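Only one structure is covered here, and it is reproduced in the block below.
The other protein chains are all here in position, but one chain of the complex has been omitted.
Letters A and B name the chains as they come in the text, with residue numbers starting at 1 for each one.
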Amino acid sequence: MSASYILKRVLAAFVTLLFILVFNFFLFRTLGDPVKLIARDQQMSVDEQDALRKQLCLDRPPLEQFTQCYMPQLLHGNLGQTASGDDVSTLIWDRIPKTLLLTGTATLLATIMGVWVGIKAGWKRGSRFDRWTLMTSMTFYSTPEFLLGMFFIIVFAAWLGWFPISGYQNVVTPTTGFAHVLDVLNHLFLPCLTLTLGYFGEYSLVMRASMLDVVAEDFTTASRAKGIRESEVRNRHVVPNAMLPIITASVLYFGFIIAGAVGVEYVFSYPGLGLLTVDALDSTNLALLEGLFLFFSAAIIVANLVADVLMGYVDPRIRYG
Amino acid sequence: MSAVSAPTGERSARQIAWSRRLRAGKASWAIYRTSGIGLAGLAIIVAFVVIALLAPLLANKSGTLITYVAEQHQPHNAPPSLAYPFGTDHFGRSVLTQVIWGARVSLLVGAIATLGALLIGSAIGLSAGFFGGRVDGILMRLTDWFMVIPWLGLALVLAAIMGKGLVSIITVIVITSWAFPARVIRAQSWAVSSRPFVERARAIGSRDSHIIATHILPNSMPIIFTQMVITGASAIYTESLLSFLGMGDPNSVSWGTTLEDAFNQGALTAGHWWQIVFPGMCIILAILALTMIGYAFDQVLNPRLRDR
Partner (left out) sequence: MNESVLSLRNVEITYQLRSGPVPAVRGIDLDVPAGSVVGLAGESGCGKSTVGNAILRLLPEETDVTGQILMQGQDILLMKGKELRAVRWGQASIIFQGAMHSLDPVKRIDEQIAEAIQAHDAKITPKATSQRVGELLEMVRLPARRGREYPHQLSGGQKQRVMIAMALACKPALVIADEPTTALDVMVQAQVLDLLRELQAELGLAVVFITHDLSVLTEICDRIAIMYAGKLVEEGDADTIFTQPSHPYTKALGGAFPRIGNLEDRFTPAGLDGDPPLPQAMPSGCAFHPRCPVAFDRCAIEDPERFPTPTGGTAACLLLGETRSRA
């Protein structure tokens, strides 16, 4: 695939990032006076407020703020400090691995399951498998992840006691090595199951619809006419074509993947980015909220870029346009 | 061997157009009716709307106030019983009352936010598809940017700055939901605008606004409707999550705030499952119903998805 294709996409991603940075800038500085908001929570004297204002560059005109303070800070990876003096970028950075572990695993499992179910349901349209999985997929799709998490806690943690109710590891008796891994997995199980089932519905429904579209195409009948087995028709021709929209659908769903993760981390008190986000809300930690907003946006932009490049690679109509 | 007779001219063009649309509507309904899923979804949503509208008749509004239930000495955390079919919460409020009155807020927020998002999305989508060229390029760039904004992140920011409450929630949904429908509507608008009769309308000198209103918009209504249903489903989801996380209006009851209260009061660990399950089921059913309607309507639009 041509270098110019990738280059154009990367350029577009940068421009989008720029838009987000500008949007973020105006959002936080023009919708209300940030200093007043901070002062509201922390009882600051007028002098302290002025000092803070100077520190945050808020005493200068907007354009100067943007070019002299905002952008340079960002380029250095400085996302500011929270009220308690913690560095925002460090806070965010530290939490990434845990969230990645939870959300990444869930997304991967959900995609695999959803695609497999969608293929089978779409291929044997109207079968009992199809009808059951359709309703199941729709129901899981319609269930907010945080709610599903609570249901699971009620049944499996509180009532049956099979799994811990919250957390990442046993804080009372910390473990190491292999026992630690098991401990983490034990804590990870319910939240991960929740997210997997919550995400699965979308993938299954999209894959099924995609299969139905491709099965109706002429080339499916044409390949059958060539005298190859039904399984070969499905695996060699239908599935590869049906998979293409999944890539686009996954990216569009990304916002909900993030939201689902936040909800689940909150319900399970899982110490990841999601929990950090909700804590930030409670404490009106503007710098942290700003940092998280930027982080999530950047994640979505990157996901879009990856999907575009992947599509370019996988779909010959784009590759050899 | 009779020649085709000329139109009598008794009915105006507008009447003909409307009778055509009516026929198309009836044909769509005939197809929609064959989907059990579609009918079930419709029934559920109608039931919820009726419950929400009849709330004053079904439950005493004071039952949502903590002060009132304290005066009435209603039991705290009571499991479901005949007197309280959905049980009571930590403060003694009947969960059934909460759910009935909560339906109003949850559905209203969903409806208003969806309307707002679709108004913007339709305006942008129809224009982009109709005008094409530079206008299309700029509008689609804008759409792409707004699709990237993480709605949860934005919600938190708005809650911090604008304060918590329904206005914040509706604003978040509108800002982050208009972009996707805009894209879909634009594709349809472009397809319709490419048809010869639109070219003809331009040639005879119709104003652009007239063409969009009388030709492009009606032909795009099916797609717009589907997008409304889809957006509605995600609006209810969003409202419930945001309210649950604490961004809702502390003075009004919604399904999300009911869950928030229950969670914060330790319903999970204390085993008060009814405080979570009943409001939760309502949320799931409402979203599911809209999803089912969207699914059935998809079948009306795309024959490939129909049962043979």
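Rule of thumb we're sticking to: contacts are C-beta pairs under 8 Å (C-beta built on N, C-alpha and C of every residue); 3 or more make two chains touch, one makes a residue touch a chain.
Because the structure is a prediction, the values reported are computed rather than measured.
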> Taking the entire complex into account, which one of A:Ser2, A:Thr221 or A:Ser269 touches the absent chain?
Replying inline: A:Thr221
>> Take the complete complex as the reference. Which residues in chain A touch the chain that isn't displayed?
In response: 217-219, 221-229, 236-237, 240-241, 244, 314-317, 320
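We take it that only the chains that are shown with their structure count from here on.
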>> Looking at the complex, which residues from chain A come into contact with chain B?
In response: 12, 16, 19-20, 23, 27-28, 31-32, 37, 125-126, 134, 138-139, 141-144, 146-147, 150-151, 153-154, 157-159, 165, 209, 212-213, 216, 252, 255-256, 258-259, 262-263, 266-267, 277-278, 280-282, 284, 286, 289-290, 292-293, 296-297, 299-301, 304
> What residues of chain B sit close enough to touch chain A in their complex?
Replying inline: 37, 144-145, 147-154, 156-162, 176, 180, 233-234, 237-238, 240-241, 244-247, 259, 263, 268-269, 271, 273, 276-277, 280, 283-284, 287-288, 291-292, 295, 298, 302, 304-305, 307
